[in-house]
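Take this structure, written in structure tokens, and hold onto it; I'll ask about it next.
Yeah, one chain of the complex is gone here, protein chain that is, but the others are all in their spots.
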Amino acid sequence: MAAGDAFAKLLDRWRTIAGAAQSALVRAPAAELGPRERAHVRAELAACIEGRSGEVASRARAAALGETYIRLNRAGRQQFLGVLAEFGPDRSDIARLAAALPDAGDDEAFARAANDVRRALEPPALAVFKQFNSLPAGIKFLVDLRADLLELRADNPPLARLERILRDLLASWFDIGFLSLQRITWDAPASLLERLAAYEAVHEVRNWRDLKNRLDTDRRCYAFFHPLMPDEPLIFIEVALATEIAGAVGPLLDTAAPLENPQRATTAIFYSISNCQQGLSGISFGNALIKRVVADLTREYPQLKTFATLSPVPGFTTWLRTHDAADAPLLAALEHKGWQRDPEVASAVRASLVRLCAHYLLEEKRRDGTARDPVAHFHLSNGARIERINWLADTSSKGLRESAGLMVNYLYQLDKIDENHESYANGTIAYSPAIKALLNGKT
Amino acid sequence: MAAGDAFAKLLDRWRTIAGAAQSALVRAPAAELGPRERAHVRAELAACIEGRSGEVASRARAAALGETYIRLNRAGRQQFLGVLAEFGPDRSDIARLAAALPDAGDDEAFARAANDVRRALEPPALAVFKQFNSLPAGIKFLVDLRADLLELRADNPPLARLERILRDLLASWFDIGFLSLQRITWDAPASLLERLAAYEAVHEVRNWRDLKNRLDTDRRCYAFFHPLMPDEPLIFIEVALATEIAGAVGPLLDTAAPLENPQRATTAIFYSISNCQQGLSGISFGNALIKRVVADLTREYPQLKTFATLSPVPGFTTWLRTHDAADAPLLAALEHKGWQRDPEVASAVRASLVRLCAHYLLEEKRRDGTARDPVAHFHLSNGARIERINWLADTSSKGLRESAGLMVNYLYQLDKIDENHESYANGTIAYSPAIKALLNGKT
Amino acid sequence: MAAGDAFAKLLDRWRTIAGAAQSALVRAPAAELGPRERAHVRAELAACIEGRSGEVASRARAAALGETYIRLNRAGRQQFLGVLAEFGPDRSDIARLAAALPDAGDDEAFARAANDVRRALEPPALAVFKQFNSLPAGIKFLVDLRADLLELRADNPPLARLERILRDLLASWFDIGFLSLQRITWDAPASLLERLAAYEAVHEVRNWRDLKNRLDTDRRCYAFFHPLMPDEPLIFIEVALATEIAGAVGPLLDTAAPLENPQRATTAIFYSISNCQQGLSGISFGNALIKRVVADLTREYPQLKTFATLSPVPGFTTWLRTHDAADAPLLAALEHKGWQRDPEVASAVRASLVRLCAHYLLEEKRRDGTARDPVAHFHLSNGARIERINWLADTSSKGLRESAGLMVNYLYQLDKIDENHESYANGTIAYSPAIKALLNGKT
Partner (left out) sequence: MAAGDAFAKLLDRWRTIAGAAQSALVRAPAAELGPRERAHVRAELAACIEGRSGEVASRARAAALGETYIRLNRAGRQQFLGVLAEFGPDRSDIARLAAALPDAGDDEAFARAANDVRRALEPPALAVFKQFNSLPAGIKFLVDLRADLLELRADNPPLARLERILRDLLASWFDIGFLSLQRITWDAPASLLERLAAYEAVHEVRNWRDLKNRLDTDRRCYAFFHPLMPDEPLIFIEVALATEIAGAVGPLLDTAAPLENPQRATTAIFYSISNCQQGLSGISFGNALIKRVVADLTREYPQLKTFATLSPVPGFTTWLRTHDAADAPLLAALEHKGWQRDPEVASAVRASLVRLCAHYLLEEKRRDGTARDPVAHFHLSNGARIERINWLADTSSKGLRESAGLMVNYLYQLDKIDENHESYANGTIAYSPAIKALLNGKT
């Protein structure tokens, strides 16, 4: 039983270290990788890739490699990952197999040849990464490792390649079909709520009272979870149930505001949506989250008629500063701290700012024809339309700095979603009559 | 909300149909696929593969296609799958991309070129299969669809290729790391136990009393489950806790036998292991199952010292009949029904049969050098050794017919498992001194 | 820690013994109570009643007494309980305190005097019984002990008094407010379903297939549980969802009968209701069970309009044999085995039997004015009315023997339940126009 015991102990140690890595230890890792250790890591990675040992030995090796990695500081991790990146594809082998493809003969022969090529193309690092999915907390380890890679990949093409390999693997493991939607209430574990507050990226959670207000009876909060990371939300959304589309975020975050009766609500306002895992960036959950939340809300409250967001315009002021149409006095006005509290100034800039915002949302595109504003792009590609631009809707310092205090309602009309989605893919943005009037200078 | 409602209804219908498919309906499916429907299926599959529609429309289309499939009879399904198999790779495109590989330039350029090839090689059918993972019961639908393909692939290369595509997809989704080990007791849902009894492939479950006996306090039963098929076991194993290695299966299945005290047990006997999902055949869970069960038992009962199987020799008599060494009188003796109850006959053939069995297990190999007997191959490749051959150990009709009544103990020594596993991979089979004596004619 | 350890071991042993008592051991108890043990039991019971020791010592003493009791055979238990019954009230003390009541003075003085009397009247045995509620499986132990008392109390007034003391205690612990209603499906633990089948008292469960049929999608089964006996149902009811009131039990128990669509059901048929715990007899759960099941069904299926039973008439033939109105030829006809399969005989006796049954249900009363038939009394006191008498509705041997094959529908009209309940309390039985016609000889 000695071997079994040793393995159990090794796993326990890994569990402790991996768990700690996700909370505190990572912030103060220990060391770089000396030349001797580097050789050892290289040998172990090679053994991992070769993959001839039995399951027990393989898992032990992976756990040991993981522990080594976690204990390293930034420079050490860069070295470790550099060693892993050394294991590249066998290009001559691939060239030989690929050369056979054109003359492969019948479909069966072609399928086999294609399969050979596919196997040969499989990056060796993949074999290493896959070892971790059966370790406790192993998936979270890989997600965090990708977060490291995203930071380290700049000017480091081998790490950039590693990052792409890991992204593809995580994208297949975190397929929407594998995720579960969970409603989060004030009855959720405090440990989870603490994490949620830390992950909130749109409107900062100020304290537990603020958090409780966002989980009250006239609110809904939903998150996606992966079965192998049951304590870690992947993305979450905050919803207010109301009787009309909200025009400002202040009342929603006001802990003293009176409660709405959800049974009488006609409108669901999505006022915050945050991704939680840096290591999953580029793997999209938001579209599916909104669709499933709409389905869930519709089931619970059949009287809900309107589904709309209250969203920032994070790229607006940056664009404004570089844009000709924005005249100097306007920009100068915005430079004065507290301009929004001066009625004279505010009323002077209001019409221009709103019109410019409409222009920015609808006309400013990225090279691929999609909307320049990232939040606009997200909702438009989900099939929403631009519904309304709200004046002085977010007067927090972040709201003023990035969005000039404006917020946008994007409207999700369930019977138009697929149509809008396809139009947007073809370059056409959907918007409301009110926005149209604005563009035509009628407001 | 009309569209949302329609989608909800469609999903509900799919849920009902898919659920029923897994129980009863499949047995009496409705129809073949007429020419008009075939064209419709082709168009829908093409739309699925093209993948331009929004999420809601896509899921609706997949559900509708799934419903069509479920309602078809065998011939209709063959037609349906034939249509799907028509969507082959774009060989000229692939040839073009593959041709660029040898001269791809630096590693970064090569990685990108390799990625292009990899994408082009991706079979279009994969896009269709992946649509199902976010439908309720969708994974089980695919598993059952593969079971269909395994039946239909003979003499049908396009379906054989489809089958391989689906196998690879399922193999990645059913990676051991994603499975959960669950202990099954008499407190488990009756619906699950009913299913377990139906899946038992080694020693038939005769009735609920038999089943209850196998879940009593001196037994353990464990199964692997996938988070997306929570009601469906993938594989399960039955274990008896005892004070010595069992030499016959009869006492283990005797519902009147006295209970052992598990606190005093020194030995765990694995006396049955059954795969549950035809559609997952070729994707191996058994090795990991045994390892995890050993770990779990060791934690609960630290006094357990010996882990051994009591296994059939399913290929023995088939081999015997074609083997020169088996003289005619021996074979003739076995032809008489009830020979095992005639002490004279039994004692006459015992020594020869046992020796021949040892020879069969150790010397008879498949072309790739692995043991010819499938059960022997399974345990040997897991790292067990052949421990003992038991005379008249399974006198059920199946036991006599396939194994001449013999059963084998394979021994799992935890500190030798990896070593045995690697030796076996190199062609060397591990066995006990007793077996050695047998081979040397000393017993 | 030694004392703590010893206590933990003692509790573990008790847990094992009490658990086993509830399954098998009780059937083969060991011994009577010798004179020395009797003295020991007496001393321990006295210590228990005196109650001066700390909590740990008290629980240990109770567990030891419980173990002693469980190991006794019938005679031994009678002795044990006899010793307990020796601890009677202090009559002179009571007389003295009671004498003070009439002249107690103001209300406050009276309340205190009354309280003194109440305390003095408290039976010493109560202190013993109460010790068991904090032992694992202690409540079940007391329930089973009462079952023993119910058997042993005949001709044994001291035990009859003990029985009443325990009944009152259990009645307060098993107050309806403390019970939880649970739906039982085919997904329930096999161990629970096995128990349910054993407890079924109306229509015997023949096998697991029969049981599964009663839990299918067009059926409902509900049971009451106590939080301290979570694995033991107290009472359960079986319901069929249908489109009309059932007139015979055969089709309901036919495992080959087609499934109804519960979404289209308009009628809920309560076709079996069974108490599970002998030791709780006389403590009534049935009324509350039916009311809560009706509420639960109404919530799930708002289209349900009719709630009716299909019930036996268990006292009918017994009454018939002693009743003048039943002429000899009728009785003689029923004596022939298989009479119900002879159309001539059956049609000859039908009208008389049905009319006599109506008379029996409506006119035959117990001394207290309630209906003589126990099943009729149960449903009438719950507020149901007699709706219909069904001919050849239960042709099982029990059905023929007790009810002459007749079954009765009792109708629960939700807006009449309280009214019917109160009328019945005043001696008036509610019945349908059809029954009225029958009584008037119009059918």
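Residue numbering begins at 1 within each chain, and the chains themselves are lettered A, B and C in the order written.
Definition applied: contacts are C-beta pairs under 8 Å (C-beta built on N, C-alpha and C of every residue); 3 or more make two chains touch, one makes a residue touch a chain.
Just so it is clear, the structure is predicted and the values come from calculations on it, not from any experiment.
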Of the chains on display, those the missing one touches are A, C
Which of C:T298, C:S396 or C:S432 touches the chain that is not shown? C:T298
Listed residues C:S172, C:T243, C:Q278 or C:T428, member touching the removed chain: C:S172
Considering the complete complex, identify which of A:P189, A:P251, A:P374 or A:G427 is in touch with the unshown chain. A:P189
Which positions on chain C touch the chain that was left off? 1-4, 7-8, 52-57, 88-89, 91, 94-95, 98-99, 101-102, 104, 107-108, 110-111, 114-115, 117-118, 121, 130, 132-135, 138-139, 157-158, 160-161, 164, 172, 175-178, 227-228, 287-288, 291, 294-295, 298-299, 305, 383, 414-415, 417-418, 421-422, 425
When the complex is taken as a whole, what residues of chain A touch the one chain not shown? 186-194, 208, 212
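The working rule: only the chains that are shown with their structure count from here on.
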Rounded to the nearest 5 degrees, how far is chain B rotated relative to chain C when their C-alpha atoms are superposed? 180
Farthest chain from chain B by C-alpha centroid distance is chain C
Per-chain Cα mean versus the mean over all protein Cα atoms: which chain has them closest together? B
Distance-wise, how many Å sit between the C-alpha centres of chain A and chain B, to the nearest whole number? 37
If you average the CA atoms of chain B and of chain C, how many Å lie between those two points? 48
Just give me the whole-number Å value for how far the CA centre of chain A lies from that of chain C. 59
